[in-house]
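And then chain A:
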Amino acid sequence: MFYDDIELGTRLITLMAAAMLVVQFLMVGQRLLPTAIRLFSLQSLFLACLAGTVAYVNQARHVYIAAALTLLLKVIVMPLFLNRILERATEKAEVESHLNTPASILICGGLTLVGYMVAHPFIKPHERGHSTLAVATALFLMGFFLMMNRRKAISQVLGLLTAENGLFLAAISLTYGMPLIVELGIFFDVLIAVMIFGILVYRISEIFDSMDTNKFRRLRG
Partner candidate 1 sequence: MNSEAIVVFSFRVCLSAYLAGFASSIVFVRRERVANFFGFSCAGIGGLAGCAASLCALAYGATPTLAVWPFKMPLFTFTIHLDALACFFILVISLLTIAISIYSQGYVTQYYGIKNVSVLAAFFNLLVFCNTLVFCADNAAFFLITWEMMALVAYLLVSFEHEESRTRQAGFLFFAMSHIGTGCLILGFLLLFRATGNFDFLAFHFIGASLSPMERNAAFLLFLIGFGVKAGIIPLHIWLPEAHPVAPSNVSALMSGVLIKSGVYGLVRVLWDFMGTPPVWWGITILLVGSVSALLGVLYALVEHNLKRLLAFHSIENIGIILMGLGASLMFSSFHHPVLAALALMAGLYHTINHACFKALLFLGAGAVLRATKTKSMEELGGLIKKMPWTAFFFLLGSVAISGLPPLNGFVSEWLTYQALLQGFSTTERLVRLIFPIAGALLALTGALAAACFVKAVGISFLAMPRSPEAESAEEAPSSMLLGMLVLALACVMLGLFPSTFLPLLDPICQGLLGQAISARVIGGNGWMLTALGLEQGSISTLGMVSLFLALLPLPWVSWLLFSRKAPHSIGETWDCGLDRLTPQMEYTATAYSKPLRMIFRALYRPRRQVEADFEVSRYFTKSIRFETHIEPTFEKLIYEPLHRAILRVSQRLRWIQAGSLNTYLLYIFITLLLLLLWEKIR
Partner candidate 2 sequence: MKLWLAQVVLQLFLALGLSPFVSGFIRKLKAVLQNRRGPSLWQPYHDLFKWVRKGTVVSQQASWLFRATPYVSFLTALMVSLMVPMVTAVVPLSYFGGVLAVVYLLALARFFVALAALDTASAFGGMGSSREMTVSALAEPAMMLSIFTVALTAGSTNLSFMVQAALQHQERFLSPSHILALAAMFIVLIAETGRLPVDNPATHLELTMIHEAMILEYSGHYLALVEWGTALKQLVLMSLLVNIFFPVGIGGALTARTVTVGLIAYVVKLLLLACVVALVETSNAKLRLFRVPELLSIGFILAALALASSFIF
C-alpha cells in the first residue's frame, strides 16, 4: 500500500507533533490533576506513535525500541504510579498556578514562537521530520513553563515529564533518536527519577501537611 509513500509519513509525523502540542496546551489550560496525568499519558501515546512512524518510515530499527519503551513507561507505568501517589497524598486534586489560565495560554503561545525561532535554522524541507523540531522546542519550553507556573509537587513533575517528551521528540526529529545505549540510559534515568519523585512527594506529604511547594520558604538568604 503506502509502503514508500514518504509524503504520507511526513504528514503523519507532523500531525502527531501537532497533536502533542495541542495536548500540551490543554495541560496548560486545565485545572484537575488526574486529568493532567491522563493528558500526559495521551501525549506520550502520540509520541510513541510518532516514534513508531519515524522508525517505520526511515527504517531506523532502534527507534522501534524507543517507541516501545515510551509506550510502556510513559503511557502506562508512570501515569499509574503518579495516580498512586496522588491517592496516597491526601490532598485536593487541584493544580494551583501562579498565573491564571488565559495568561498562561498566552505565554505558551509566545513560547511556541520562540520554539520556531530557535528551530528555524534547522528546518530543511527536503529532509523528513525536521519540521517537528520547532514543536519539540516549544514543548520543552512549555513544560519548563508549567514547572514554574504550578505549585503542586506532582504538577511540577508532570511539567518536567512533558519537557522530557519534548526532548525525545527533538531527538527523533533531529537524528532519529540517540544511539541506543544512550536512549536506554535516558529511559532508565527518567524511570528512577520518577520513582524518587514519588518517594519524595510521599515523604513531603507525610511531614508537611501539604504538597504546595510554594510553602517551601524555610531556606532563604
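How these were chosen: all candidates are chains of the complex that A comes from, given by their letters.
Heads up, the rule we're going with is that a residue touches a chain if its C-beta (ideal position, glycine included) is under 8 Å from a C-beta of that chain, and two chains touch if they have at least 3 such contacts; residues count from 1.
These figures come from a predicted structure and were not determined experimentally.
For chain A, the touching candidate in this complex is 1, chosen from 1 or 2. Contacts from chain A toward candidate 1 in the complex involve residues 98, 114, 117-118, 144-145, 147-149, 151, 156, 213-214, 216-221.
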